[in-house]
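Below are the structure tokens for one structure; questions will follow.
With one protein chain withheld, the remaining protein chains of the complex are depicted in position.
Letters A, B and C mark the chains in the order given here, with residues in each chain numbered from 1 onward.
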Amino acid sequence: MWSLDQVALHNKPTDCWVIIKDHVYDVTDFLQEHPGGSKIILKYAGRDATTAYEPIHPPDALEKNLPSSKHLGPLSASAAQSVANDQHNRKKTKDELRVEQALLQRPPLVRIMNLADMEEVARKVLSHKAEAYYSSAADDHITVTENARAFSRFFFHPRVMRPVGKCDPSTTILGFKSSIPVFASGAALAKLGHPLGEVNISKGATTTGIIQMVSSNASASYAEIIQAAPPSQPLFFQLYKNADDAVAEKRIREVEQLGYKAIFLTVDAVIPGNREKDVKSPWVTEDLERGSPKVHVDGEVEGGDTVFGTAGALIAHDDRDLTWEKTIPWLRRMTRLPIVIKGVQCVEDAVLAAEAGVDGILLSNHGGRQLEYSLPPIEVLYRLRKQRPDVFDKLEVYIDGGVQRGTDVLKALCLGATAVGLGRPFLYAQSAYGEAGVVKIVQILEREILTGMRGLGAASVKDLKPEMVERVDWEPLPRAKL
Amino acid sequence: MWSLDQVALHNKPTDCWVIIKDHVYDVTDFLQEHPGGSKIILKYAGRDATTAYEPIHPPDALEKNLPSSKHLGPLSASAAQSVANDQHNRKKTKDELRVEQALLQRPPLVRIMNLADMEEVARKVLSHKAEAYYSSAADDHITVTENARAFSRFFFHPRVMRPVGKCDPSTTILGFKSSIPVFASGAALAKLGHPLGEVNISKGATTTGIIQMVSSNASASYAEIIQAAPPSQPLFFQLYKNADDAVAEKRIREVEQLGYKAIFLTVDAVIPGNREKDVKSPWVTEDLERGSPKVHVDGEVEGGDTVFGTAGALIAHDDRDLTWEKTIPWLRRMTRLPIVIKGVQCVEDAVLAAEAGVDGILLSNHGGRQLEYSLPPIEVLYRLRKQRPDVFDKLEVYIDGGVQRGTDVLKALCLGATAVGLGRPFLYAQSAYGEAGVVKIVQILEREILTGMRGLGAASVKDLKPEMVERVDWEPLPRAKL
Amino acid sequence: MWSLDQVALHNKPTDCWVIIKDHVYDVTDFLQEHPGGSKIILKYAGRDATTAYEPIHPPDALEKNLPSSKHLGPLSASAAQSVANDQHNRKKTKDELRVEQALLQRPPLVRIMNLADMEEVARKVLSHKAEAYYSSAADDHITVTENARAFSRFFFHPRVMRPVGKCDPSTTILGFKSSIPVFASGAALAKLGHPLGEVNISKGATTTGIIQMVSSNASASYAEIIQAAPPSQPLFFQLYKNADDAVAEKRIREVEQLGYKAIFLTVDAVIPGNREKDVKSPWVTEDLERGSPKVHVDGEVEGGDTVFGTAGALIAHDDRDLTWEKTIPWLRRMTRLPIVIKGVQCVEDAVLAAEAGVDGILLSNHGGRQLEYSLPPIEVLYRLRKQRPDVFDKLEVYIDGGVQRGTDVLKALCLGATAVGLGRPFLYAQSAYGEAGVVKIVQILEREILTGMRGLGAASVKDLKPEMVERVDWEPLPRAKL
Partner (left out) sequence: MWSLDQVALHNKPTDCWVIIKDHVYDVTDFLQEHPGGSKIILKYAGRDATTAYEPIHPPDALEKNLPSSKHLGPLSASAAQSVANDQHNRKKTKDELRVEQALLQRPPLVRIMNLADMEEVARKVLSHKAEAYYSSAADDHITVTENARAFSRFFFHPRVMRPVGKCDPSTTILGFKSSIPVFASGAALAKLGHPLGEVNISKGATTTGIIQMVSSNASASYAEIIQAAPPSQPLFFQLYKNADDAVAEKRIREVEQLGYKAIFLTVDAVIPGNREKDVKSPWVTEDLERGSPKVHVDGEVEGGDTVFGTAGALIAHDDRDLTWEKTIPWLRRMTRLPIVIKGVQCVEDAVLAAEAGVDGILLSNHGGRQLEYSLPPIEVLYRLRKQRPDVFDKLEVYIDGGVQRGTDVLKALCLGATAVGLGRPFLYAQSAYGEAGVVKIVQILEREILTGMRGLGAASVKDLKPEMVERVDWEPLPRAKL
């Protein structure tokens, strides 16, 4: 039972305690291991760090990462009260005030007609930090933009005079039923946008009959997320493999035990991408508070530190030396779950994946967040279909990145994809309206997919054929803002 | 002879009367069948519904759809007067006031130089609901925009030193003479834009010697429309086939008897498209009246209803299971009129239509209102010309969608089209200036077609050849606003 | 010697006199023949018409078109004085006041760096009518815009390490020396922009050593124009052939006698193009004076007249039935001057021209003023080079349309053109600064051509080769406004 004064004594790099949710922790030894760097912890040395900690760490993070000897026990009641009072009396930042207003002005959910409407609401109600983390992408945002634009170069050859009164958009993914050929692709830090975070997606996916892929970097614990759904509901796990095989194995054992149904090994983000919007985010909020931009003073000593923002911290300990020869056999030894390679970005690697005998590949450039000018996934899919159609017989192929409409999904299916993942749209939906937002966008996609299938003359997903899409040689104008 | 008080007693779902044009109707049993849903009728339960009813129902709709036992007879004179007074004293909405001003500010008709000028006027004088219904298209309006843009990729190889002093732009469509190779394509609900609706088009087409195709969903009755023209004037009928063959047969018999000269079977709109602008339209006018947008309240219970707007209502009972094998032979048994398939969207189906022995095909994606990313009709025509030129010898080929200029018409004719349909331009023209507007746009098109033919060195439509157009590999800038 | 009162009596269609430059003319019989229509003359019936007459008629127009019996003689001195007073006291229009200000604010000529700078000044100092007539083009100005844009798809393969210290940009056109491979292409009504009109061009061309092609529709007389230059200066004549061969012959005899050196037969403008900006021009100035736009009154009776603006009037009597078989032999019989066909727009007609044995062809779509979507001349030239390189051995090939920079000229020369014509730039230059403006743009072009030739490694025009240009498959961004 600690007092605030006692904690406050431990406020330096060589002796650093912090308070999180009314408990005291000695993080002195951990400072150097913290993926986000020691600086951000030292900002709270000897003080309460809960507000900064919560949205980006799952509840079991302390348990998993800090030896129990460093869990120093609870604050005294009066200290806890004092922390609560401070939190309550704290002056809100300009960004927090803005968010409060934006939440009050959200339109009724029934007025959300499409995923762009949902994103528009979400971008307004998100904190600047969250909005920057979610929307940021590599370098100049060329790739993230082109991922979406690429779909617009594929037009349909719709078939008429085919019976579509009954139309079934369902499919199976790795043998698991999905109400529509869509899944929630792995995306980290959902709590940045909503207190319930990934659990919103888990519940919404259950309600609508689709499958969620859970990121290693989820801000809810893997247990929380899967336990929010009934046992019958399948979930997939997106593995960021730790450089330390033992740590990685532990993670796999955990999720297998929890009941996750497949492993999506992430290969498109072994190092942090250059996400400038994310890195710049603290400066923006600083300047906003200050009321004017910070200026340069000649002679100023600049830290030579490289800066990789939130994303960099998340994957700081990941394995940068994955190989086909070593990593796949290792993973096969670890688990009997189906294995999917997430992040294949060219035809050659799709072929290697098929040769390696994995169960599926997810064509993805990580939502344009990693290597700028990585070819858009729908373009990779198109090349794969044309150059190596045999690959589709050997494993399941998925894509993610830039999907906004039911027609985008159908284009991918025509070209041979089994299903299509969406990442940011689920983050935005849960940020804007929680679980109801998640349900809403799946309903929207289902309606759009049904409309599209009927318009194409397809009564089931197996009626969707490559000859129904044509890659045109012109560039349509961007969507009209109605 | 009913009093308003008597009618007012029947104001619930289980007992619902409404007043339309001073007559009382019991619509209790009809509520469930109403294609537009029961909600919109119940809004007027026990009250006068005329203003909402008139612009979207033909005058014979009650007769055709409500058993005569439910026609309860007229209002008393004082009740009718009271309804009239209410209507007269009713406070106008902001949108109505805007429209009144816009009507006063229309430019003189002589200043309408082209179809874009006409559309500009119409968009100003239309109610928001009408403008939204007319201009709305699928999803993000990509297809509607690309339909028009596609023409701009076709350039001419004009021929010089050919005698064009005498130049005849006339042609025949299904054997019927047309002053120019243009027809009014089927388009619903003309009364939303002008009290006389489709009759304006009928009269204007007669004056200018072109042919009108009348929609099953016209807001004037099929009889009214054809009777506004002399017996010598041919009209075509655009059939939306009811799922119930008997109902469909009745409709065909009616129009055949009235003297319509051909059946255009609609195959590109068996289900409603996703027309968001149309669906959103009531919210826009609501918010305009309210002066601020409606906001979300947490816990709000949202209806799970799918929303398909005006268009959805119009085709709610249509046949979604049309097939080449079943529907064409059935239609041939029903009628000896020429049959055209409206809504062919790819080369394969054009070939099937030719094999099915129909008289014509209208390459159309329903003005971009149905399946987003359906290839623009001029592009389908171009592919048909290149891949299957034989089809042009077996049936007549028409296109519609995106036509704005005489040069657009000529490009289609060079590629083998017999004639070109326009839909929205006729709705806009009659909305802006009634019948005179219709006449004006045909005159404009005739002038533009004549100028174009002479510029191409063509003295008659048969001089227009495929080698006169080249599909270029660049994208011209959009039209200059002069 | 007429008084104003006497003239004023003749103010009706059946008896119509007008005053022009203090002389009285009876134009009653001429009303029906006037290419610009009777309406515009009747506006001045019984009154002075000089201001409207002068900028669009050459001084010898009355002499050529009105029998001498209708030349009724001069006004009395007091009447002439009265006309002058009226003119002097006349309230200036808003457009005239705007032009006066704009003239005062012209930048010094030394600051005109390029043809776009010159056009910018000209567009400001021109009356609305003149600006509309000069800049107007067919339909939506697609073609006029694409004419210029097309050049930007041609990039250079510059050669280095070639001696370019001495560099000669001169060439010959039909055997006549030209200081640079550029000529002033025929363009009508230069007086709309400057009182001296085409004479400015004639003098400027002489000063700079290039050749002027004079339009049949020049606003200065053919004699004035050629006599402004020394006998050694060659001029070409752009023939609009009258439908009446005798009238056409008279025109040819006149210019041959005056010393014009070649006949450019216009075949791309046998009928008026649809130039909406030109047609709308009077309404714009009307509304400007009125202070508000004119509005439509229901029931208004609209004239059914087709409207073809200034251009329509100029060519009302021209021959619409030119043919290779008839017209070329006729022209050869009429004259021994070299014959060039102006307005060839496709490869097929270039071949026909070569077979017809003419001396040259000018690939031109009339500056985009006639048939919208006529292929840009540089594109036609490119196709001609690829498909029929033999044509370049049989006649000289020129292009005009969209030329703005020395590099544009060089691209055409690389592809085989002998020289390049510019139309509007000369109109703009003389409008902005008179003869000095004409000299200036030739100096600019010469400097740009020299810079370009040296950059390409070409010491003379014969070093410019097809392999030095590549038609790229992308679309450069438009020019930066510096």
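Everything below uses one rule, namely that contacts are C-beta pairs under 8 Å (C-beta built on N, C-alpha and C of every residue); 3 or more make two chains touch, one makes a residue touch a chain.
Everything quoted here is computed from the prediction, not taken from an experiment.
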Any idea which chains on screen the missing one touches?
-> A, C
Listed residues A:48, A:117, A:224 or A:268, member touching the removed chain = A:268
Residue, one of C:141, C:296, C:366 or C:405, that touches the chain absent here = C:405
Among A:239, A:375 or A:429, residue touching the chain not depicted | A:375
Can you work out which residue in C:204, C:338 or C:452 touches the chain that's missing from view?
-> C:452
Mind listing the chain C residues that contact the chain we can't see here?
-> 104-111, 113-114, 152, 154-165, 405, 407, 411, 433, 436, 443, 447-448, 451-452, 454-456, 467, 470, 472-477, 479-480, 482
Since one chain has been left out of the picture, which residues of chain A touch it in the full complex?
-> 136, 139-142, 145-146, 149, 153, 243, 267-268, 270-274, 276-277, 279-280, 283, 293-297, 300, 302-304, 306, 320-324, 327, 341, 343-349, 352, 365, 370-375, 379, 473, 475
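Rule of thumb we're sticking to: only the chains that are shown with their structure count from here on.
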What is the distance, in whole Å, between the centres of chain A and chain B, each centre taken as the mean of its C-alpha atoms?
-> 45
Centre to centre, by mean C-alpha position, how many angstrom separate chain A and chain C?
-> 63
Counting only residues that touch at least 2 other chains, which ones in chain C make the list?
-> none
